[in-house]
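Structure, as structure tokens:
Apart from one protein chain that is not included, each protein chain of the complex appears where it belongs.
Here is subunit A:
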Amino acid sequence: MIAREHVHLKSPGASRFALAPIKKWLLIGTALGFLGIFILIPLIAVFTEALKKGIELYFAAITEPDALSAIKLTLITAAIAVPLNTIFGVIAAWGIAKFNFKGKNILITLIDIPFAVSPVIAGLVFVLLYGSNGVLGPFIEANNLKIIFSVPGIVLATTFVTFPFVVRELIPIMQEQGTEEEQAAITLGASGWQMFFRVTLPNIKWGLLYGVILCNARAMGEFGAVSVVSGHIRGLTNTLPLHVEILYNEYNFTASFAVASLLALLALLTLVFKSFLEWKTKK
């Protein structure tokens, strides 16, 4: 993503003309208008629909047992998928950015697969692997394990879909920084971990944080892949997005939007948290 922004900045059109005030405001106005129509209004609509029948119904909808179990499952899923993707993301990005090896391009392409592939297919892959008729199906059933249509399947599908977020953020930053600073640290007698915490990590902190936040937002919001492997059992294998759909399909629109607003709130909270961190570290 950062790489793409770079390209935009360096594109000849942007640098060639100095913008007159009218043009400037036209641009800003268009951007704001676009944001308003496509992001702000839907967001407001979700909250008004959710609160339409009063605050009591709103809280009743999000504290009902099925909703609570959906919240719990969503948090558990994110709490496993995000750290996994963070650790492996840092390792993979490091390997790719700072070393040269055979098959590097293949690895980069592989990392992009979850972005390129439709989430439904991501879900079906796990059904093909772990389903009763899947490759590993007989083994799983013989050992009385449950993967798909159960929590592990949901975690797997989510981890798969959200894998590229952290890596993709880190690769361009790490490539740009090169290896000089780290080499210097080692020459000055730093251990590997010291180098990581004092040189590498401070350099990639914002990219890492941004990747983690995006990864988390998607992990909580993922619908397609999770829908395929969930089995849709109320109170057991429904994540928040699936619960929203179920409520909507039961003509329970207020409750459905109440839960949807909760999901939106979670997303907003992560963004606020990010801003807070930025402010705190700049101080």
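Keep this in mind: contacts are C-beta pairs under 8 Å (C-beta built on N, C-alpha and C of every residue); 3 or more make two chains touch, one makes a residue touch a chain; residues count from 1.
The working rule: contacts and distances are computed from a predicted model.
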item: UniProt protein name of the chain not shown, from "RNHCP domain-containing protein", "Ger(X)C family spore germination C-terminal domain-containing protein", "Sulfate ABC transporter substrate-binding protein" or "histidine kinase"; value: "Sulfate ABC transporter substrate-binding protein"
item: Residue, one of A:45, A:184 or A:201, that touches the chain absent here; value: A:201
item: For subunit A, the residues touching the chain missing from this view; value: 75-76, 79-80, 82-83, 86, 127, 130-134, 137, 141, 146, 148-149, 151, 197-198, 201-202, 205, 231-236, 246, 248-251, 253, 277, 280-281
